[in-house]
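All protein chains but one are shown in place.
== chain A ==
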Amino acid sequence: MTDTVIQATNLSKAYRLGVANNSFPTLRDTLASGARRILHRQPVLGRRNNGDDQFWALRDVSFEVRAGEVLAVIGPNGAGKSTILKILAQIVEPTSGRATIRGRLGALLEVGTGFHAELTGRENIYLNGAILGMRRAEIRSKLDEIVDFSGVEPFLDTPVKRYSSGMYLRLAFAIAAHVDPDILVVDEILAVGDAAFQKKCIAKAESVAETGRTVLIASHQMSVLQRLCNRAILLDGGTILADGPTGDLVRNYLQTQEAQASTDLSTRTTRTGRGRLRVVGIEVFNKKGPVASGQPAVFRLQVDGPREAAQCLVTIIDDLGDPVTSFDSLEHSLHDRQGDDYTVDVESLMLRPGCYRIDVALVADDRVVEDHVETAAMFDVMPGLLDDRPVTAQPGFGNVSFPHRWKVRR
């Protein structure tokens, strides 16, 4: 096909575990192992490739992308998303396989690459622009646009070391967003900055997609991907599980994620935090029947560990991965009580029917995160009556409903 811009055939990437984990080998190690190999009559310089110490980040991945396609790369952490993008951007060399790319490819893998703290904002625009592949004249002509987009104009001639982290990121993204390659490769950078700036970034990505350029995006923000991408590939364990329309794949992916939520939390290993306190169980229930819109609901967390007060955070996330609301035990109310565990009593659940998941976090008094579990549990909300009004699922029209009164024209 003539309009194929990326053709990847059997791409594989192996990392040697010793190298990846133990930072770098010292000269002494190499001399010692060389000496050992001489003693054992093994070749001194040959590479040992016995497979045991290898980790395949990517295995036999083949796909093609046509001009103008906006492709989402989805999958859990460690699935190989970044590795694919890094190979296409020529940062990482594949172990085997082949890829052909037609056209100028620009990669936004991490913003702010090549920023130098001592240089001013303006100087960094030139430096970073050049690193990202822009010509000096091109940068000069886009300078105003970049400055405008970033909103750091008053500080343009201040060294970036005096910038706030938000300003720094905004400037970095503004530069990256103004590189105009034929093929744009984006890794998780849409999660930069505050909500307003994020909106700006998504709008920019949309406009890039609409000008007919080819875009590859890896992200965890499913709703953004659904909006931007017409096609997706789903990766897991370094191989492509599915290739198809974004909507189907996102649903597919979230289902596998939710299957994980039903596992026992006490044995869950995919969690972060100090771990002195751990959430070992979550229940979502309604004493009087099924969990439904407009009905009471209880979220109960069982916590294991020393008996001490901690901040408890519960976030409810919709089926696209966007947070809907959250409960924070530090935001006190006069009606709060004390007990053995953490429970959130909801008088009337204002969620629309659908499938939701819960992220939980415990933070100790010394501000250290004790436990953080993503997709700790999932629950279904049934249709119900809120303030005597039926609440039904309205995909695309929001996840929440409020008690309200209409006054309608006759």
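The rule is short, and it goes like this: contacts are C-beta pairs under 8 Å (C-beta built on N, C-alpha and C of every residue); 3 or more make two chains touch, one makes a residue touch a chain; residues count from 1.
To be clear about the criterion, contacts and distances are computed from a predicted model.
Chemist: Missing chain, UniProt name, options "Dihydroorotase", "CoA transferase subunit A", "Transport permease protein" or "NADH-quinone oxidoreductase subunit C": which is it?
Modeler: UniProt lists the chain that is not shown as "Transport permease protein".
Chemist: Touching the absent chain in the whole complex: find that residue among A:N77, A:T211, A:T267 or A:S333.
Modeler: Reading the full complex, the residue touching the unseen chain is A:T211.
Chemist: List the chain A residues touching the unshown chain?
Modeler: 3, 5, 15, 19-20, 24-28, 30, 63-64, 66-70, 86-105, 107, 109-110, 113-114, 116, 118-119, 123, 126-127, 130-133, 135-136, 182, 209-212, 230-231, 243-246
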